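Every protein chain of the complex appears in place save one, which is left out.
Labels run A and B following the written order; every chain starts at residue 1.
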Amino acid sequence: MTAALSYRLVIRSLPWLTIGLLSLPVFSGLAGALAPAFGWLPALGGEQLSLAPWRELARVPGLNDMLRLSLVSGLGSAAISLAVVVLFLGSFLQSPVYRRLRRWLAPLLAVPHAAAAIGLAFLLAPSGWVMRILSPWLTGLDYPPDFAFPGDSWGLALILGLVIKEVPFLLLMSLAALVQCRADERMTVARSLGYPPLTAFLKTVMPGLYPLLRLPVYAVIAFATANVEVAMILGPTTPSTLAVAVVGWLHDPDLTTRFMASAGALLQLLATLAALLGWWLMERLVVRLSRGWWQDGRRHCGERGWALVARWAMRLVLGLMLLALAGLALWSVAGYWPFPQSLPWPPTLGNWQNAADGLLSPVAQSLAVALGATLLSLVLVLGSLEAETLRRRPLRPGAQLILYLPLLVPSVAFLFGLVMLQAQLGQQPGLLAVILGHAVFVLPYLFLSLAESYRRLDPRWAQQARSLGAGPWRVFMGVRLPMLLAPILTAAAVGFAVSIGQYLPTLLLGAGRVETLTTEAVSLASGGDRRLTAIHALLQLALPALGFVLALLLPRLLFRRRRGLLLSH
Amino acid sequence: MATLHLDNVQIHQGQQLLLSLDTAIAPGEIVTVMGPSGVGKSTLLAYIAGFLSPAFQASGQVRLDDTRLDTLPAEQRHLGLLFQDPLLFPHLDVEGNLAFGMRRDGRSGERRERIRAALASVGLEAFARRDPATLSGGQKARVALLRVLLSAPRAILLDEPFSKLDAALRDEIRQWVFERVRDHHLPTLMVTHDEADARAAGGRILTLSAA
Partner (left out) sequence: MRHTRGLLLAAMLAVPGIGQAFELSEWSTVTEAASGQTVYWSAWGGDSRVNGYIDWVAEQVDARHDIELVHVKVGDIAETVSRILAEKSAGNKREGATDLMWINGENFAAMKERDLLYGPWAEQLPNFPLTAPEQNPEVREDFTLPVEGYEAPWGRAQITFYHDSARVAEPPRNMPALLDWARENPGRFTYPKPPSFFGTSFLKQALLGLTDSPEVLYEPVDDADFEAVTAPLWRYLDQLHPHLWREGQDFPAGGPKMRQLMGDGELSLAFTFTPTAPAAGVLDHQLAPSTRSYYLGEGTLGNVHFVAVPFNAQHKAGALVVANFLMSPEAQAHKQDLSVWGDATVLDMSRLSAEQQQRFEPEGRAAASLPPQNAGTLLREPHPSWIEPLESAWRQRYGSQ
């Protein structure tokens, strides 16, 4: 009885703890942005509510362009990524190409956004790798040409940079969803009725798959409209995206700009919400328009053309990512490497040797924070999911929304308020604060990655175990956890990678006392030395990649004689 | 052995009465509940075993002699439940699956000896350390029943237990299962839509019809 009671107490309280951990920082953080946006910030002499910050914001030259750029790059990159993923899955789901790609997914996900962007920028810039390889024998150039890419005013480079990161993410999210919506059965039935793969996929799998992909897609849109690091590296400057401008205002030495910056942060939140709303409306429209198409019996939709497009788009995405990483690897061993040399010659290990001394502590701290935040999030997520089995229904929509809040609310909008909350609670900056702060961002991704596998587990396993006399703890620890070990480890690896990549929460909540690979990388990147930046970016990538490898290998090792487990995942 | 009583059991879904049942099952007796799919046969078993979904409301009592079961948590009811899938835990070997349901009392050597004997009784003594995924359908079914029996149940609930077996195998396993539950003098409730199951059980047949 006591065991059952402790189980109920613990499991029922974990969802509340989860909701608290997520909503307290986000809401108090937002309040911290809301007040200055309306003129209230006594520390800067703002002791009267007013609309002045908004009027000032409205007068910012090019504000419309900033908004347009944020929306276009956000929605555009999400739409392109989703299209590539859907066309690819549709054309190759039941072919060896798809199985080969699955193996590449995890390492691709491990690449931090900033590293991918820096690599891509080097690849495509006028003095970049592509131009170096083509010069001077083809272009006749001894010095780089002057064209505006990346940083083009259309934001194409920015969209490209976002797409190469989002495609692997959406693919990973599709893996679980495809199993859940029984894609293989749907495909088999449709194909036996004479539908070729892509049409079969679009007409029978998509209607079941998309609802499961919706939240990840929303997360992608929110990230793409509000991200700072990719837009700073690949986006245009006159004007920049709204998020980049807001960070600029927050960093303005003239402290009165902070009021307008807060208004800008809230505008960013509104812009993200508007993007989500726009996407949702498009969803409705597409569903309405395709209803008839699903059942009109037509068997073709330009299969061959689309399959070709999908294959090449996927190759382009993977190729750009790999070349970007290869470029970084070369820079890490480069001495002086002028245009148009295509390879740094002679290569040197000097950069690595110089950097090596200072790397031990950041690596150790990155590991400590990432493991701490991942473990904490894992406990809370498992608790929340276990509570669903206890109540036998999924979390309420409101609670689900809170779970994804940190993904949907741009972090520029609430991080300042978060630091204020930390100071108010008298919480010392340091490792613990950083771990808690990271958990806010790690937890939603962990939940996103794990929820479907957890909910999909046949409830009869638990019923069988309980009818054999096992109490709830034993069912949880002895049946559910081991059976779900593979997806749990994969989700943990995703969370780990998210934590490794965090910059602002680490810096602000740790007051700089927690020095991770990412804080090092970002501060060094501000110095513009590509050699050091490359070294840190590669290490930043190595840690999460290691996590993904472990997540892949551990279950295989532990369950090497348990075919039933390995086949199901 | 005790008698399993179902006293005035009624299960509602919202306002609608799904089924009602009032019977007692003696030790060694096999009662078959039949009815078309969708009539609530599995819901009845879920209620007795303690897994009724909150979408349903139940009234009445489930008793083993004088012990009331419907107020106990599932794991304390000691009702052996057998599904149509053998549901052998894929992360444990055959021995681990059998040990999972056994009481903790006794030395581990004794437990292992009982498992060995149980496996030997069905000719599977060489399979103790095998991955359940490598067993044949018939072997899985036998291990699943052994697991239930070793957990020392006081009654057995069978949920369409043979419907996924090959026709050739079905009859053999059926006879084997019924023999065992009779040998153990366990009151047994089986739900099925297969009349052959009911005939083979040879006991009372209750038919549920759509309310």
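Points worth noting:
The working rule: a contact is a pair of C-beta atoms (placed from the backbone, for glycine too) under 8 Å apart; a residue touches a chain by one contact, two chains touch by 3 or more.
Computed from a prediction, not measured in an experiment: that's the story for all the values here.
Taking every chain of the complex into account, the absent chain touches A.
Residue in contact with the omitted chain (choice from A:Ser23, A:Gln94 or A:Ser127): A:Ser127. Across A:Pro53, A:Gly90, A:Pro112 or A:Gly151, the residue that sits in touch with the chain not pictured is A:Gly151.
When the full complex is taken into account, the listed residue touching the unshown chain is A:Phe339, out of A:Phe27, A:Phe339 or A:Trp473.
Note on the undisplayed chain: of the listed residues A:Phe38, A:Trp54, A:Phe92 or A:Phe416, the one touching it is A:Phe416. Within the entire complex, the positions of chain A that touch the omitted partner chain are 32, 41-45, 60-62, 65, 125-127, 143-144, 146-148, 151, 153, 232, 236-239, 248, 250-255, 258, 334-339, 354-355, 358, 416, 419-424, 429, 504, 507-508, 511-513, 515, 519-520, 522-532.
As a working rule, only the chains that are shown with their structure count from here on.
Separating the CA-averaged centres of chain A and chain B is a span of 46 Å.
The part of chain B that touches chain A in the complex is made up of residues 46, 49-51, 53-54, 73-81, 83, 85, 87-91, 93, 100-101, 103, 131-134, 147-148, 151, 153, 157. In the complex of the two chains, the chain A residues touching chain B come out as 4, 391-393, 458-461, 463-472, 478-479, 482-483, 485, 559, 561-565, 567-568.
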